[in-house]
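All protein chains but one are shown at their positions in the complex.
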Amino acid sequence: MARDQGTSEFSDLRPKEKCGIIGCAGTSPITSDLYYGLRILQHRGQESAGLAVYEDGLKSKRGMGLVHEVFTKEDLVDLRGNSGIGHVRYSTTGSSVLDNAQPIVAKTSYGEIALAHNGDIANANEIREELSKKGWAFMTTSDSEVIVRLLANEIVNTGDVKRALREFTNRLVGAYSLALMINDSVYAIRDPLAIRPLCIGEGNDRMMIASESVVFDTLPGYRFIRDLKPGEIVELRSDGFESTRLPHPNHTAHCMFEWVYFARPDSVLDERLVYDARVKIGEQLAHEYPVPADIVVPVPESGRAQAQGYAHVSGLPVVEGLIKNRYIERTFIMPEQADRETGVMLKLNAIRSAVKNKRVVLVDDSIVRGTTIRKIVGILRLAGAREVHVRIGCLPIRFPCYLGIDMKTRDQFIANEKTVPEIADFIEADSLGYLSLRGLISALKHSRDDICLGCLTGEYPVPIPGEKMRKERPLEMFSDSATKPSARKKASSSR
Amino acid sequence: MARDQGTSEFSDLRPKEKCGIIGCAGTSPITSDLYYGLRILQHRGQESAGLAVYEDGLKSKRGMGLVHEVFTKEDLVDLRGNSGIGHVRYSTTGSSVLDNAQPIVAKTSYGEIALAHNGDIANANEIREELSKKGWAFMTTSDSEVIVRLLANEIVNTGDVKRALREFTNRLVGAYSLALMINDSVYAIRDPLAIRPLCIGEGNDRMMIASESVVFDTLPGYRFIRDLKPGEIVELRSDGFESTRLPHPNHTAHCMFEWVYFARPDSVLDERLVYDARVKIGEQLAHEYPVPADIVVPVPESGRAQAQGYAHVSGLPVVEGLIKNRYIERTFIMPEQADRETGVMLKLNAIRSAVKNKRVVLVDDSIVRGTTIRKIVGILRLAGAREVHVRIGCLPIRFPCYLGIDMKTRDQFIANEKTVPEIADFIEADSLGYLSLRGLISALKHSRDDICLGCLTGEYPVPIPGEKMRKERPLEMFSDSATKPSARKKASSSR
Amino acid sequence: MARDQGTSEFSDLRPKEKCGIIGCAGTSPITSDLYYGLRILQHRGQESAGLAVYEDGLKSKRGMGLVHEVFTKEDLVDLRGNSGIGHVRYSTTGSSVLDNAQPIVAKTSYGEIALAHNGDIANANEIREELSKKGWAFMTTSDSEVIVRLLANEIVNTGDVKRALREFTNRLVGAYSLALMINDSVYAIRDPLAIRPLCIGEGNDRMMIASESVVFDTLPGYRFIRDLKPGEIVELRSDGFESTRLPHPNHTAHCMFEWVYFARPDSVLDERLVYDARVKIGEQLAHEYPVPADIVVPVPESGRAQAQGYAHVSGLPVVEGLIKNRYIERTFIMPEQADRETGVMLKLNAIRSAVKNKRVVLVDDSIVRGTTIRKIVGILRLAGAREVHVRIGCLPIRFPCYLGIDMKTRDQFIANEKTVPEIADFIEADSLGYLSLRGLISALKHSRDDICLGCLTGEYPVPIPGEKMRKERPLEMFSDSATKPSARKKASSSR
Partner (left out) sequence: MARDQGTSEFSDLRPKEKCGIIGCAGTSPITSDLYYGLRILQHRGQESAGLAVYEDGLKSKRGMGLVHEVFTKEDLVDLRGNSGIGHVRYSTTGSSVLDNAQPIVAKTSYGEIALAHNGDIANANEIREELSKKGWAFMTTSDSEVIVRLLANEIVNTGDVKRALREFTNRLVGAYSLALMINDSVYAIRDPLAIRPLCIGEGNDRMMIASESVVFDTLPGYRFIRDLKPGEIVELRSDGFESTRLPHPNHTAHCMFEWVYFARPDSVLDERLVYDARVKIGEQLAHEYPVPADIVVPVPESGRAQAQGYAHVSGLPVVEGLIKNRYIERTFIMPEQADRETGVMLKLNAIRSAVKNKRVVLVDDSIVRGTTIRKIVGILRLAGAREVHVRIGCLPIRFPCYLGIDMKTRDQFIANEKTVPEIADFIEADSLGYLSLRGLISALKHSRDDICLGCLTGEYPVPIPGEKMRKERPLEMFSDSATKPSARKKASSSR
């Protein structure tokens, strides 16, 4: 709809989750629940949204924009059905964006299949090439089309949906939380390493799966049941679900970034409340990098829970010294005049009286390029902060993600170009502390072996062409990464 | 984009051509030519439009609406390329309309394929089922996707585009004029019976194919070369084209409706100018159904050339006694109040002074339901016409078309429910004359064996499941269909 | 709406009527009738549309675009009312277009007033300045706001609507057909010279006024009553109307261009059917400029009735040798590549077989710049026409219109720069004949004194600052304007 004619200003300053998924089966129409559920999952993808439902056949609509922009009241009436799935997506720009929106729908000799996918199939190109060599044609560039064709083929060959679901996943390497509709049946699959989240809940006459538990907390009448297990396949029924398991290793590879940044703080992922993990990260940071200071200031919204944890341990008060313009987030239409760093100023402002002459501990979740945090430090100094000590609730990100997060190239990471002291200098912080691996692990309450750390270590839980596969290594190899407060040249005097 | 929120009022009152296609290859950008060419072909489809071009890869855009509504200036800049194809389409309504818009684009191991298709594949479902049983999935309901997958498969299997083009068409039964882009090469194919039109022309540094010759007449710098031959495959080059032929019978099956109604009068189709055919039809009608009268009134726009022919032979003057509201054509948004027949009144009005007390010969191209012509007769009578003699430039339409025209069910045709005298009564005409088959054939200047008459005779030039295949039959079997003027009860007295 | 993102290609090649108006009062909802009535008047203005109705207060909507684009079904439900007025408008481009759309609505101490205006107030600036000097502010640049403020002032001062309607018009100099709603009452006024058309009709429980009688012919259930008289003020009631007269001279000044070009041929304006006038113009042209020729070809649509008249007198057949692309009319988005003259080619095409080797009499209604007719002559010659004799159903247009037509500057008229022979040369016609004044007058069936000829003679029926006022002059002063066929240098040889 040409809603955003300009450039999204912060799109490359933060990692982007690729998707959120949902599915529901009941004995009465579930469209409204899918719609609101998608709105609750909106933080997992803002570029396109889609629904596919079944009532005397499969009906679907996909569109560019936020959920409430894509679906009109009339659409929701048209999309009436007792079972269905939905999807929100962050996707790269280009003329084919709508083609890559989901749910993707396919007609087969067995019936209709709709797919909503969260994750990345690491060997999608390999499978695509193999199928292409057999003469198959693809109408999109998405790995989801690869999945759906593979599945369709398996269903037709086996004539048995459940067997097909088990067998076609043998071919998939990577991260996949899937919501599937095969005719009027709704299935959900979580990959054997459980990389992306997926959980199940129940309503009055219906069962639902969703990317995050917050859906069940906030959608009236629902109750969270549990996470899907690694490699679990469930078929939703109105009054329960059937479950089978794929072969799976004795460890998982949950994406640590869900807890660190992506998921809503009020979601429980694999039995660990995101909020608690973040508070604990903040506490850990306070233990690892104590510093004499006056206040703890979170970067809103991403550093808020961590700041609470840091404050708790350090005994310093949390002060909301940075104010965010809620309306300026989405676009700038004059990028030449308001470049990205200026954008940060339009988006964030410091409260002078709150930070003036204060020694500030500034807490955020992660650093990608370093330009945003640098600007925020500058804003605090301009507002009179005497010292700014930056604490980051994650290790330095240095490697691409091939498993569902949109960070694809090494050169976007400042931590590949600079050492921690150099980064502290670049962002003009008086000190800089990144969370240690030990601290991260302890905060997530999962063993190191059960967490995917690919973007931090460059070693991935599945084979990725051209990348290293993870082996067991002692935690010690990640020495703590911090600058000492004394290491900072007194930049404030020169300004 | 919500352009038409109401119901298209005349959509089912007239047969609809399904599509127009175009393709171009040159040594400099051809996008603008494709765009204007599509606008010139707009009469062949008003529901969706699309372009696919090649420049460092394939780029495409499709959308709902008229050509100038779908493409912005920015789109045309983005779609820069030295080769490309385009499509306009009439398509059925529903949520999946955009999915069925063309050109359809597919990625294969050989490269990218884009397809624009005019016609109908009679055995599409059969092929689709066969491929489905092999485990292939389809993402649309269109026969065009069947074509493109079949072609992709053939290309990959043979590794030879030209051979693949020849061989995959073996599987296709039906009408197909195709514009294809395979990577940066543009191909055109016309089915062995040459059912739908397709011709070739040249510009300064480029070659073009298009559904109708009018494109070459009106697009500056172009020159018409010739029609594609039955079963011809051409590859466009900037300076010429390469041609091969599929096996083909020694007769064709040109759709007679192109001359009777669909094509623009200024197009030459298979060496017969549409305008000339229509004038000749009118002359023929005058020979077959002379009647004492004062004036010849065409139904605008569809009966105009035929009226000229009738006038020429009969010696009566043509009088433009019916005036059309150019702006009211497209939609009514209060169908309950302005039903379809009222719609005709809003669309057409008679000029009282021109028809008052006159004996009118009313000329149109064809009758489907009979409700529109009935209303027009009524409008003329209300305006004071003393007699209204209806002359129709075609035989009674009684059978569905499976080869590219949107008339799919028998029960929409009045000629299946009523005899000609009954139709005359129903439409309240003083007399009614349908063109004879002999007259039609002579007007088209093609032998009866070379024309598809499926919708008139129920016998089709290709095998259609559940329908009869055409055998040679003597022309005589189509006895002339007319009512005598005297046969008409003086309906005017009863009103 | 972003409907037209390009440049309207023919906007300055043809004079534009400024507006169409409608009004209705009944005992049940009239919204649907106003809506369809406006659609029937769409040819009088395509840039904006508006409705104002009364039901427990005044409700209105105006928007840019065609009538069916501006109003959704929901709008028509919201705009329910038993009385109302409507407007379609051609308006100049710019950011304030919507502000100038009508009906214009004003709140006064007497109540609410809505105004729909067709015409131009010649002394609007003078009144505006006078009111401005009294400290009044204006929110638009339109003369309609001047009218509404003047009226509001008069109503409040007199406390008597009918007296106010009579008195405020004393101040107005110019052309004004008005539809007014004052609270729930609907009034119509026609200026004392009856420059713009306005007529009255009746439905079952309602009365309607409209710019053209065609509304009553084609809107089901209506019957035309009569034209409003010069200076007549009517108040519509559900069962009739009250009429009073303004002082008025003993002659009128009907705009001749309504018959020549603007109005629909099936409208009767001031007792003269437009179609008849145009046929008669054609006949007159044949008498004034006979030429040995083979066929008469109209420029579609504007020359069609005239061509019939020419054919009738000359005995030559009318041949529809020019075909118009119905869909290409409205916009070009690449004006640099398809300049206006190319635009003519995309819009019109000649039928070769119809014109080849023929001596063609080409008939159109008028010439403004001369570039369009020049291109059409060229198209005919390219198609093989041996001779092209142009016959124009009007005198040379040389002067601006200040009374309701959008032709404001002298330098747009070729007849101000060239003599008739020079124009013939410029347009490359073998001969050129403009209708004589005597011929025009006789075709319109109104006395010369009752017709406004300002754009032809430069003498206007009302005082216009800087222009001459009309005096009575003998018809003879307009000598016939034509080139002799022999006067044309054989341009074809040079091409």
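Here the chain labels run A, B and C in written order, and each chain numbers its own residues starting at 1.
By our rule, a residue touches a chain if its C-beta (ideal position, glycine included) is under 8 Å from a C-beta of that chain, and two chains touch if they have at least 3 such contacts.
No experiment lies behind these values; they were computed from the predicted model shown.
Colleague: Mind giving the shown chains that are in contact with the missing chain?
Modeller: A, C
Colleague: Determine which one of A:125, A:353 or A:447 touches the chain that has been left out.
Modeller: Counting the whole complex, the residue in contact with the absent chain is A:353.
Colleague: One chain is left out of this view; which of A:107, A:264, A:374 or A:448 touches it in the full complex?
Modeller: Only one listed residue reaches the unshown chain, and that is A:264.
Colleague: Pick out which of A:27, A:325 or A:447 touches the chain that's been left out of the picture.
Modeller: Candidates A:27, A:325 or A:447; residue touching the omitted chain: A:325.
Colleague: From the listed residues C:44, C:59, C:358 or C:391, report the one that touches the chain absent from this view.
Modeller: Touching the chain that is not displayed is residue C:59.
Colleague: In the complete complex, the non-displayed chain touches which residues of subunit A?
Modeller: Spelled out for subunit A, the touching residues are 3-6, 32, 35-36, 39-40, 42-43, 46, 66-69, 71-73, 76, 214, 217-220, 264-266, 273, 275-276, 301, 304-305, 308, 311-312, 317-320, 323, 325-328, 330-331, 333-334, 337-338, 342, 345-346, 349-354.
Colleague: Residues of subunit C in contact with the chain that isn't shown?
Modeller: Within subunit C, the residues that touch the unshown chain are 59-61, 78, 95-96, 98, 104-109, 113, 129, 132-141, 145, 148-149, 152-157.
The definition used in the following text is that only the chains that are shown with their structure count from here on.
Colleague: Are the chains arranged, by touching, as a line, ring, star, complete graph, or other?
Modeller: line
Colleague: Taking all residue numbers at the subunit A to subunit B contact, is the shared part over half or under half, that is, same or different?
Modeller: Subunit A and subunit B contact each other through largely matching residue numbers.
Colleague: Could you work out how far the Cα centre of subunit B sits from that of subunit C, in whole Å?
Modeller: Taking the average C-alpha coordinate of subunit B and of subunit C, the gap between them is 36 Å.
Colleague: Mind checking the centre-to-centre distance between subunit A and subunit B? Centres are C-alpha means, answer in whole Å.
Modeller: Centres of subunit A and subunit B (C-alpha means) sit 51 Å apart.
Colleague: Got the subunit A residues that touch at least 2 other chains?
Modeller: Where subunit A is concerned, no single residue meets two or more other chains.
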